[in-house]
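Just dropping this structure here.
Missing here: one protein chain of the complex. Every other protein chain is in place.
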Amino acid sequence: MTAELNSEILHEVFQKRAVNTHKGDYGRVLLIGGNKYLGGAILMAASASVDSGAGLTTVATDATNIGPLHARTPEAMAIDWADTVALAEQLEKSDVILVGPGMGTDEFAVQLLKTVLFGVTAKQILVVDGSAITMMAEHNLSFPLNTFTIATPHQGEWERLSNVMIKYQEDIPEMTELQRQNLNIDVLVLKKYHTQVISNDRHVELRIGGPFQATGGMGDTLAGMIAGFVGQFPEPRRATEAAVYAHSAIAEQLAGHNWVVKPSFVSSFIPNFIASIQTNL
Amino acid sequence: MTAELNSEILHEVFQKRAVNTHKGDYGRVLLIGGNKYLGGAILMAASASVDSGAGLTTVATDATNIGPLHARTPEAMAIDWADTVALAEQLEKSDVILVGPGMGTDEFAVQLLKTVLFGVTAKQILVVDGSAITMMAEHNLSFPLNTFTIATPHQGEWERLSNVMIKYQEDIPEMTELQRQNLNIDVLVLKKYHTQVISNDRHVELRIGGPFQATGGMGDTLAGMIAGFVGQFPEPRRATEAAVYAHSAIAEQLAGHNWVVKPSFVSSFIPNFIASIQTNL
Amino acid sequence: MTAELNSEILHEVFQKRAVNTHKGDYGRVLLIGGNKYLGGAILMAASASVDSGAGLTTVATDATNIGPLHARTPEAMAIDWADTVALAEQLEKSDVILVGPGMGTDEFAVQLLKTVLFGVTAKQILVVDGSAITMMAEHNLSFPLNTFTIATPHQGEWERLSNVMIKYQEDIPEMTELQRQNLNIDVLVLKKYHTQVISNDRHVELRIGGPFQATGGMGDTLAGMIAGFVGQFPEPRRATEAAVYAHSAIAEQLAGHNWVVKPSFVSSFIPNFIASIQTNL
Partner (left out) sequence: MTAELNSEILHEVFQKRAVNTHKGDYGRVLLIGGNKYLGGAILMAASASVDSGAGLTTVATDATNIGPLHARTPEAMAIDWADTVALAEQLEKSDVILVGPGMGTDEFAVQLLKTVLFGVTAKQILVVDGSAITMMAEHNLSFPLNTFTIATPHQGEWERLSNVMIKYQEDIPEMTELQRQNLNIDVLVLKKYHTQVISNDRHVELRIGGPFQATGGMGDTLAGMIAGFVGQFPEPRRATEAAVYAHSAIAEQLAGHNWVVKPSFVSSFIPNFIASIQTNL
């Protein structure tokens, strides 16, 4: 039986920052997504990354989203994702690359995803979410061999990606584990009623959270948190687990006085939530 | 005499969400409105839908409104309402369609309204508000036969739509009821001093609220709430009544310390208000 | 000696709204200003008008300001001030017209100001502020004969407009009163250390407020409050006095814990401030 992911993960992951450190020590995070209609998704991922404490957050997106991004989150930097020079530079110097939120699945997006998949190196961490997962499945793309890779599919997306039907995902977890390895995914965040986080050394299940999270953007916020967490905390498997746990723990806290919890509201509580476990003072 | 719409409707409608549910269970809401000058109206409807807890909220609007929408409410998705391919796709897959806030009444708006009226199906719920009601009257358009339809006219708009003069609306409610049936309106929200909600099984009247709500945008927020409520709660007549009641109940609560209550302020309190009646924990 | 404007004005002006009233009863306010560089001024005036409780607030401004306006204050409607058809329509149907905040003084602005000065009628109230006052002086324009007119110059602007030197403004108030009449100004808000509000039946002086208000945008917010107040309260001389008093009273309250008080912060407290004197419940 799958072990429960509980609050111990927070105490393990949230270690006090060393005093003599600077923003370069907490991750250069590049978030790629947001076409001209789905800009909100990448805006939520960006604020989640900034609120998580990423050292530097840069967003590669459709040019129309840059103004709204800065209006909400001036801490984030931006590039036009069609600016191939700027994109190549960012891809090269980032520590963490999240691709997918609100990216859409058109031809431009497919090419951009390929650029990312081929461009990432062994020194980087890749997070694949949302539209990018759909495109991986539709276009038979392969996750990179040498880059630590985190994928965050819903059950249906996982079925399309892995060919493990939802029924078997539930009944025969070994099939999922096998496909995770075959697909070169280092951490699989399988989003469902009780979200699972599956990596080579352990397989845990989230038992907090609830239907107050059943609203658009929740996944984009989680993806941004994962990117922000793996950029600053040392062990990416544990950092991902901590992001998954913290995301639902914050939502649950807020659900005490909110029928639904808006993803942007979850995001704004991240700095306070982490501080309630561990402070940097 | 018309029965009073009281707080019992909230307890009836706000039922705890089942734990194993996801955003797809709480309504795909499509909001159509906002020309290049009246974008604020559809922005308020959108935040009201999101704050109400709609599973997914998409806005079809003039392209200039998409940036401001995402800056305020990144949870909402958007399409350019002139993008006929995207619009057709959204019209087809949405559960609830609200048409009208800030839509204007020009030739483009008339054609768009016709597209909606002809395109909706028996599986969808249609909410007709604001400019759309004006156009229905001016162009003698018919509400769809097979779609559950909610209309939210002010008294003057109802006069133009139904030919029932305001005087008779007050004195002979049977005329309004007759015309509601003739016009194929399933729920008529007749906005006035004591707003009435009229459907085939009952006719209720709102006795809360007050002149602190007499400010632009209040109706747009109500329309967004109705869309968000009927998308997630099972019975659209009761859900509409609950939206009408909750909208004024929140405003009244806030009026304790606010001379006027801004519609956007009402919206931001919806999650908390519903939770004060019922939580998902 | 000039009488002190004190808090009694608030109790006199803030009368409970009648229950059976609607937004049309509280003023259609048109705010004209904000060129492509000075958009913030008209945005502050707009939020002040909305926060004051104006029934309907419409902003005529450079097209580039419409998105930012809706992102901050979705309650406001907008038109492109270069759209002569829309402008003529708004000028005709508005109850209150404020012209000037962030308008600039270029040729387009001069022509627009002339359009306003020639277009206003006896049924409307005109508020002339900021750049518009500068243009009145520079181009020898006349205030309209038959429209109730409020002007809000600083002392230097008043010198240029009236030819009463600042020295005489202080020493011989009769000269200011004479020029107020000669210039057809019904209410003169002479902004200075102790701002004066001068109309035909009385001449009062503000003795609250302080240097915490010495920051850009304070006047734009006051202008928006005056417009919002005269739109909803019956007597424009008293309503102007109430706006002047409330503006500084709010700032003074906030200055208890703020070194400077941002104009947008003052604005956000208007609904609460009025409710602390009078509520609509």
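Order of writing sets the chain letters: A, B and C. Residues in each chain are counted from 1.
Keep this in mind: a contact is a pair of C-beta atoms (placed from the backbone, for glycine too) under 8 Å apart; a residue touches a chain by one contact, two chains touch by 3 or more.
The shown structure was predicted, so the numbers you read here are calculated from the model rather than taken from an experiment.
Peer 1: Of C:S52, C:N65, C:Q232 or C:S248, which residue touches the hidden chain?
Peer 2: Going through C:S52, C:N65, C:Q232 or C:S248 one by one, C:N65 is the residue touching the chain not shown.
Peer 1: Looking at A:T57, A:S162 or A:S264, which makes contact with the chain not pictured?
Peer 2: Missing-chain contact among the listed residues: A:T57.
Peer 1: For review purposes, identify every residue of chain A that touches the missing chain, sorted by number.
Peer 2: Given the touch definition above, chain A has residues 14, 17-23, 25-26, 50-57, 66-71, 73-80, 86, 270-276, 278-281 touching the missing chain.
Peer 1: In the complete complex, the non-displayed chain touches which residues of chain C?
Peer 2: Its contact residues with the unshown chain are 36-41, 43-44, 47, 64-65, 67-68, 71-72, 102, 193, 210-212, 214-218, 252, 255-264.
We take it that only the chains that are shown with their structure count from here on.
Peer 1: Using CA atoms for the superposition, what rotation angle relates chain B to chain C, in steps of 5 degrees?
Peer 2: It works out to 90 degrees.
Peer 1: How many angstrom lie between the centres of chain A and chain C, each centre taken as the mean Cα position?
Peer 2: 49
Peer 1: Can you pull out the residues of chain A that are in contact with at least two other chains?
Peer 2: Residues 68, 71 of chain A each touch two or more of the other chains.
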